[in-house]
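Below you'll find the structure, written out as structure tokens, and then a few comments.
A single protein chain has been omitted from the complex, and every remaining protein chain is retained in its original position.
What follows is chain A.
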């Protein structure tokens, strides 16, 4: 049904009144969803810009000029925080690159090549998605310890990639299946090898799926607490999420306003990423039968 078309007979009113009722209900429900989603972010943001003594003493709803400050963000310049941020960025980028590369190749294989038990392979892949990080975390701790990956960013990247992989591979598989095989065959006729055809013809057309998979991996890696806590046990190598918790436990006094400043710094990148990539993201998720 198009938007201009009046919705028929839900309330038994005339077309015009029905349309008005539906429109206002839409606005109200949208407002509720936005409020629920945006309120915590707003609260965090306004506290991050308010002087920390004020935050401790009273409840404020907006950083008016007399209590406005940027000093809270000084906490980010502490060497510890800098390390956490650096580690988080490295791990996030590492995870994105691993997930995108592996899922592209695996998805292509599933979509285009015939091998025994292909369907079962894909199904088993999804089972991996059912385990929560904590279930895998403990055995991984022991394995990583044995092979020397414990406490390394590389080890965390592998663990996070493994967790994002089922979805990413599934997405790529289904997405590549929407690209007509004739495109590749045309490339082969033009003299391109299978690999060259994949690189020149398939990968560029997968951009929406690549962005969706990357965003998914990014969100997972950026927000990960469990794996980082277990696999990066030393304070000086850990990432943001466990880092903040440790800072809260270790510091004598960590004002709430500082905490909000740190949280805001951590929330912004995924927000911006999702905002600017949303058109691609939607395309990536539009694949049928996903």
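One rule holds in what follows: contacts are C-beta pairs under 8 Å (C-beta built on N, C-alpha and C of every residue); 3 or more make two chains touch, one makes a residue touch a chain; residues count from 1.
Criterion: contacts and distances are computed from a predicted model.
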| Absent chain per UniProt: "ABC-type D-xylose/L-arabinose transporter", "Monovalent cation/H+ antiporter subunit E", "Digeranylgeranylglycerophospholipid reductase" or "Ferredoxin"? | "ABC-type D-xylose/L-arabinose transporter"
| said: Please identify which residue in A:46, A:60, A:152 or A:205 touches the non-displayed chain. | reply: A:205
| said: Using the touch definition from the top, which of A:43, A:62, A:188 or A:276 touches the missing chain? | reply: A:188
| remark: Touch rule applied to chain A and the missing chain gives residues 180, 182-183, 185-193, 196, 200-201, 204-205
